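Excluded from the complex is one protein chain; the other protein chains are retained at their positions.
Naming follows writing order (A and B), and every chain is counted from residue 1.
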Amino acid sequence: MYHYTAIVTCLAVALHFFFALQVARARALYGVKLPAITGNPDFERVYRIQMNTLEWAPIFLPSLWLFAIYIGDAAAAAVGAVWVIGRIVYFLGYREAVPKRTPGFAIQALACTVLWVGALGGAVWRLVH
Amino acid sequence: MYHYTAIVTCLAVALHFFFALQVARARALYGVKLPAITGNPDFERVYRIQMNTLEWAPIFLPSLWLFAIYIGDAAAAAVGAVWVIGRIVYFLGYREAVPKRTPGFAIQALACTVLWVGALGGAVWRLVH
Partner (left out) sequence: MYHYTAIVTCLAVALHFFFALQVARARALYGVKLPAITGNPDFERVYRIQMNTLEWAPIFLPSLWLFAIYIGDAAAAAVGAVWVIGRIVYFLGYREAVPKRTPGFAIQALACTVLWVGALGGAVWRLVH
């Protein structure tokens, strides 16, 4: 079984939940009432943190688990942990200003690229061997 | 195999599809033409029902399946069915008014919490035993 990958998946799930809480908090803080999603740039940046992370969920999660299956549990969990850290860096930067989102975004994109290349490479390798 | 969890997953998938249909229906009903996503609060609430459910998909689905693997198929399916019911209650309330979204939201959040705690607890337990 893939216990390390399962634990990192639970951490990524917790991060999605935490970002959802931050959006609710930002609504109260900046007075953006439901169902609106625009009207205050400080709110909109926090909302973009959540949405961008959500947009990458179907990139990260399938790549993580296929990497775990084809390459290995510990390696998948290690790269997956880098993704979680990258998303935390992204959150800390982006909530302050738009240009500060870049380092965290780059870290998580790199982690996803490693996972995707390993997943696809592993699947193709197994198919032809 | 995890037949019960698979069936509840198919029900959750059907719910995502149903909410997408409701957004299309609300576009026609309230005259919000693509690609706009704002302009009418009745439309925006239906759109928020779909988006909020989508935002919780990478929380619900991984937690559900890790719970099924670590705790059990029938238990995962039972809690997963509570999530589906919570989302239906959420839909019925939220489409009428913003404050009426709360009970359904609470039910589905509680179900996700149970799934997440079981998934993480199960993975950590297996790792150390």
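Convention: a residue touches a chain if its C-beta (ideal position, glycine included) is under 8 Å from a C-beta of that chain, and two chains touch if they have at least 3 such contacts.
No experiment lies behind these values; they were computed from the predicted model shown.
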Need a quick check: the contact residues on chain B for the chain that isn't drawn. 1, 3-4, 6-7, 9-10, 12-14, 16-17, 20, 33-38, 50, 54, 57-58, 61
Given the full complex, what residues of chain A touch the hidden partner chain? 38, 41, 44-45, 47-48, 54-59, 62-63, 66, 69-70, 98, 101, 112, 116, 119-120, 122-124, 126-127
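Just so it is clear, only the chains that are shown with their structure count from here on.
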Suppose each chain is reduced to the average of its Cα coordinates; what separation in Å results between chain A and chain B? 19
